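Yeah, one chain of the complex is gone here, protein chain that is, but the others are all in their spots.
All chains are identified by letter, namely A, B, C and D, in their written order; residue positions are counted from 1 within each chain.
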Amino acid sequence: MRDLRLMDPSFPGQYPAVLSRKNAILVSASNIRAVITASEVYLGNPSHKEAIAIAEAVRQQLMTSNMPFEHIALECCLSQICASQSAQLQVLRPYLRQVLHGLKAAGGSLQKRLDQLLPLKNQLDEMHTTLTAVARCLNDVLTNNADMAQMYLTDAQRHKKRKDSDHEDVELIFENYLMQVELISSDIKDDQNEITNTEEIVDIELDVIRNRILQVELLLSISAFMVALGALWTGIFGMNLKSHLEEHPHMFWVVTGAIFAWIFTSIATTRWFCKRAGLL
Amino acid sequence: MRDLRLMDPSFPGQYPAVLSRKNAILVSASNIRAVITASEVYLGNPSHKEAIAIAEAVRQQLMTSNMPFEHIALECCLSQICASQSAQLQVLRPYLRQVLHGLKAAGGSLQKRLDQLLPLKNQLDEMHTTLTAVARCLNDVLTNNADMAQMYLTDAQRHKKRKDSDHEDVELIFENYLMQVELISSDIKDDQNEITNTEEIVDIELDVIRNRILQVELLLSISAFMVALGALWTGIFGMNLKSHLEEHPHMFWVVTGAIFAWIFTSIATTRWFCKRAGLL
Amino acid sequence: MRDLRLMDPSFPGQYPAVLSRKNAILVSASNIRAVITASEVYLGNPSHKEAIAIAEAVRQQLMTSNMPFEHIALECCLSQICASQSAQLQVLRPYLRQVLHGLKAAGGSLQKRLDQLLPLKNQLDEMHTTLTAVARCLNDVLTNNADMAQMYLTDAQRHKKRKDSDHEDVELIFENYLMQVELISSDIKDDQNEITNTEEIVDIELDVIRNRILQVELLLSISAFMVALGALWTGIFGMNLKSHLEEHPHMFWVVTGAIFAWIFTSIATTRWFCKRAGLL
Amino acid sequence: MRDLRLMDPSFPGQYPAVLSRKNAILVSASNIRAVITASEVYLGNPSHKEAIAIAEAVRQQLMTSNMPFEHIALECCLSQICASQSAQLQVLRPYLRQVLHGLKAAGGSLQKRLDQLLPLKNQLDEMHTTLTAVARCLNDVLTNNADMAQMYLTDAQRHKKRKDSDHEDVELIFENYLMQVELISSDIKDDQNEITNTEEIVDIELDVIRNRILQVELLLSISAFMVALGALWTGIFGMNLKSHLEEHPHMFWVVTGAIFAWIFTSIATTRWFCKRAGLL
Partner (left out) sequence: MRDLRLMDPSFPGQYPAVLSRKNAILVSASNIRAVITASEVYLGNPSHKEAIAIAEAVRQQLMTSNMPFEHIALECCLSQICASQSAQLQVLRPYLRQVLHGLKAAGGSLQKRLDQLLPLKNQLDEMHTTLTAVARCLNDVLTNNADMAQMYLTDAQRHKKRKDSDHEDVELIFENYLMQVELISSDIKDDQNEITNTEEIVDIELDVIRNRILQVELLLSISAFMVALGALWTGIFGMNLKSHLEEHPHMFWVVTGAIFAWIFTSIATTRWFCKRAGLL
C-alpha cells in the first residue's frame, strides 16, 4: 500500500500527515509515525522514547476511558505530537530570551550572541513549518465529512451503520488538538517577531553608535588638522634658513602664542559650522 | 470535559477561543475566561478586575435588556475583550507617538528612544496576534450554522424547537464585535506601519548623515595630506645637513611662500576633482 | 440600535462598514457616515463638505434616474467615497513624484526629502488600509444573498415580494464601485512599490558612494603614511645629535632625493597591491 | 450604461476588467478596450496598433474557425493582451540581464546600473499588478456559472435555450488564457526574485568590501601612530634645548636604531593583537 511508505522511519524529513484510510488511521509528524487500526496501533520506530510514551498513554487511557480504541490511540498520538513540540519550545525559550537580552545589552559579546542566534532562528522556522503542516492536515481531515466518518474503525468492523455527518466525538478531538497546535504555532510566531524586532533595533543601534563614533572622529580630524597647520609653522621656523627673526628677543613667544590662538579659534569655529550643518 | 482546561487561569499564554458546546458557551482571550450556561456565567479568575467588570456589566444589562441570559453574558464578555484591548492601545499610543517623534528628531537620545521602541513593538505584535486569533474564532463560529444555533441555551433548556438557520440576534452580536475587533486590529496595523516607515526613514537618514560626515572627513584628509607634504619640506630644510642655502637672505620667505601656494592650489584642485566624481 | 453607534461622527478612527439592515442601509467610511432608508438619507456630519456633496448628488440623480430612492442614495455615497479617496490620491501624487525625484537626484537636500517622505508613506498606508476595508465590506455584502435582497427597501415597504436571488441592479452598483475601489487601491499599491524601489536603490547608492569615499580615503591614508615615513627621516636628520654627516657637501640632496623616491615608489606599489586585492 | 465608462480610452490608469453583460462582453486591459456583441466588436482606441492587431486577428479567425463570432473576438482580445504583455517582457529581459550582470561585476559603473535598475523594477511591478488583476478577472468570470452562460451572445440572440452549466467552449478559452497569464506572471515573479537576490548579495558584498577597506585603514592607522611616536622622539631631540647628548659620537645612530626597532616591534605586536581579536 502506497501510504505505508509514510511510516518508514528510515525515510527522513517527513512531511506531517494525518490520513483516514479504509481500515486504518495513519499519523505521521516529526519522530512519531503510527498506523491505528480498530484494535491495534503500530508505531514507526518502537524503541524511540516518544513511541514508548504513546504506548504508555494508550495503556493508561484504555483503563479509564470508554471511547473506542482507535480514538484513544489517535488522541494519544496527537497529544504526544503537541507535547513534544511544546516541550521543545519550552527548552528553547529561556535560552532565546538570554541570547536576545545579550543582543540588546550590546556588549563585547555581540558576535558570540549572533552565532548563537542563527541555529535558534533556523530551529524556530523548522518548528513553525512542521506545526503549520500539522494544522493543515488536521484541518483537511476535519473539513472532509467522508474522512471523518471513516475514523470510526470499531463501528466499521462491527458493520454498524453510521450517518456520514455523525462524528462529533472525533470532531472534538481534532478541534481540541488543532487549537493546541495553533497555540504553540502562535507562541513560536511571537518569538520570531521578537527576534525580528530585536534584530531591527540592534541594527539601527549599531548605526547610531557608528555615527556617533564618526562624529567624534570628525571632531578629532578637525582638531588634528588645525594642530597640523600649527606644526607646519613650527616646521617653517625650524628650517635652517635665514628668516632674520632668529635673534628677535620675543618672537619665540609671539609665534607660540599665535599658533595656539589659531588652533583654538579655528577648532571652535569649524565645530560651530559642523554643528549648524547637523554633522556633530 | 476536555474544553474546560481552556478555562484554567493558571495555564498561561492561552490561545483565544470562542466555543459553542452543548449546554455552554466558552469564551477565552488574554485575561478573560468564561463559561456561560443558560442561567449562570463562571469566570476564570474571579478576583481579576476584568472578571469583576464583566460581572458588573452582566448585572446592569440584566435589568434593562430582554435578551436571553446567555446572550447578555456573551455580549458582556466580548465587549470586555474589545474594551480591554482598546484601552491597552489607548495607553500605548501617546507614548508611541512620543518615541517615534523622538526618533525623527534624531537628537542625541536616539539610542534611548530605540531601547523604548523595542518593548512597544513586541507588545503591538502580541496584541495583533491576539486580535487576529479572536477575529478568527468569531468568524469560525459565525460561519458555522450548527454552532450558532447551539448558542440559544435558554431555548434549548426549555426544549423550544428552533430552526438551525434562525439565529439573527447572535449573528448581530458576533458581527458587531467582529467589526470592533477588526477596527482595533486595523488601528494596530496602522501603528505598526508607522513604526516601520519611521524606522526605514531613520535608517536612510543615518546613512545620509554618515555619508556627509565622511565627505567632510575626506575634505579634511585631502587638506591634511597637502599640509603634510608642506611639513615634509619644512622637515627637509630642518635637517642638520648642508643645503648651501642656509645663508641665502630671502630663501626662507621663498620656501614658506612656495609651501603655502602649493597647499592652497593642490587642495582646490583635488576638491574640484572629487566634486566632479560625485564624492563631495 | 447597536449599529447606530457606527454613525456617530464624534467617534474617530472608524472602521469602514457597509451594512444591510431591516429597514435601512448603513454606509460608513472615513468622513462619510450615512443611514439610508426607503425615503430618506441621514448623514453623519451634515455640515461636512462631503455630506453636502452627497446630498447635492442625490438631489440631482432623483430628477434624472428612475432607480428606487435607496439605490440612488447608496450609489451617491459609494461614489463620494471613491471620489474623495481618488481626489486625495491625485493631490498626493505630484508631490510624491517630486519627492522621489529629489531622492534619486541625491543632492544635498536628501535629508529634507526624507522628512517629507515619511508623512506621505504614512498617508498612503492609511488610505490603502481604508480602501482594503471598504473593498472587503462591499465584497461581504455582494456575496451575501440575504443582505443583497434586503437592499430593496422601497419594495420591502410596499410589501412587494421579491426572490432572494433577484437583485441584479444592486449587484451592478456594488460590482461597479468595488472595481473603482480596487482601481484606486491598485494605484496606491503602485505608488508604494515605487517608493520601496526608490528607497532600496537610494540605500544601495548611498552604500556605493560611501565605498568610493572610503577608497579615496584609503588612497590618501596610504600616501599620508608614506609621507610620514619620509618626514620621520627629516626629523631624524633634524635631531641635534651628531651624525658626522653634517658637513658632507651633497648629503642634503641625497637624502631629499631618497625620501621623495621612497614616497613615490612605495605609494605606487601599495596602490597596485590594493587594486589587485579589489580594494581600490 | 455604467460599464461603458470603462471603455473610454481617455480615462487613464484603467483597472483590467472582463465583464459579461446582457448583450455584450466587455474586455479592458492596459491599452486594449473592447465591447463584443453577437456580431460586432467595438474597439476603444481603433487607431492604436493593438486594436488593429485584434481586428486583423478576428478577420483571419472568422475564415478558418466555426466558433460563434463573440468567442472568436473574445479569444483574439485575450490573446492580444497576453501577446502584448509577453512582448513587453521579452523586450525588458535582455536589458535586465545586462543590468544585473553589471551589478554583480561591481565595477565603477555601479551607480549608473542602479539608476537603470529603478525604472525596470517599477515597470515589472506594474506589469505584475496588471497581470494579477487580469488573472483575477478571468477567474471571477470562470467561477461564475451565470456569467459564463451569458457569454453565448449568438445563441441568446437566436433565443436558443442553453443550460447554465453547458459552457465548455468558453471555459476552455478562459482556462487557456488564464494559464498563459499565469505563465507570464510567474516569469515576471522569477525576474523580480532575481533582482531581489542580486540586490541582497550586492548589498552584503558592498559591506564586505567596506570592512576590508576599513581593515587596511586600521593597519595604516596603527602603523602611522607608531611612526608618529618615532617622529615625536626626533622632534624631542630636534628641540633647541640642551640635552647634554649633543656631542656624543654614536648617540645619533643609537636613537635612530631605537626608533626603527620600536616602530617595527610595536606594529607587529599590535597587528597580532588585532588579528587575535578578529579585527584584521
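To be clear about the criterion, contacts are C-beta pairs under 8 Å (C-beta built on N, C-alpha and C of every residue); 3 or more make two chains touch, one makes a residue touch a chain.
Note that the coordinates shown come from a computational prediction; the quantities given were computed from them, not determined experimentally.
Visitor: Of the residues listed, D:Leu92, D:Leu218, D:Met251 or D:Ile267, which one is in contact with the missing chain?
Guide: D:Leu218
Visitor: May I ask you to list the residues on chain D that touch the chain which is not drawn?
Guide: Within chain D, the residues that touch the unshown chain are 104, 172, 176, 179-180, 182-183, 186-187, 189-190, 193-194, 197-198, 200-201, 203-205, 207-211, 214-215, 217-218, 221-222, 224-225, 228-229, 231-232, 235-236, 238-244, 274, 277-279.
Visitor: Counting contacts across the full complex, list the positions on chain A that touch the omitted chain.
Guide: Touching the chain left out of view, chain A contributes residues 2-3, 13-15, 17, 110-111, 114-115, 117-118, 121-122, 125-126, 129, 133, 199, 202-203, 206-207, 209-210, 212-214, 216-217, 220-221, 223-224, 227-228, 230-231, 234-235, 237-240, 243, 245-249, 251-253, 255-256, 259.
The rule is simple: only the chains that are shown with their structure count from here on.
Visitor: Show which chains lie in contact with chain A and also with chain D.
Guide: Both chain A and chain D are touched by no common chain, going by the contact rule given at the top.
Visitor: Can we say the copies chain B and chain C touch using the same residue numbers, with more than half in common, or are the two sides different?
Guide: Result for this pair: different.
Visitor: Rounded to a multiple of 5, how large is the rotation, in degrees, that superposes the C-alpha trace of chain B on chain D?
Guide: Superposing the C-alpha atoms of chain B on chain D needs a rotation of 145 degrees.
Visitor: Where the CA atoms of chain A average out and where those of chain B average out, how many Å apart are those spots?
Guide: 18
Visitor: Rounded to a whole Å, what is the gap between the Cα centroids of chain A and chain C?
Guide: For chain A versus chain C, the centre distance works out to 29 Å.
Visitor: Multi-chain contacts in chain C: which residues touch at least two other chains?
Guide: Within chain C, the residues that touch at least two other chains are 111, 203, 207, 209-210, 214, 217, 221, 224, 228, 231, 235, 238-240, 243.
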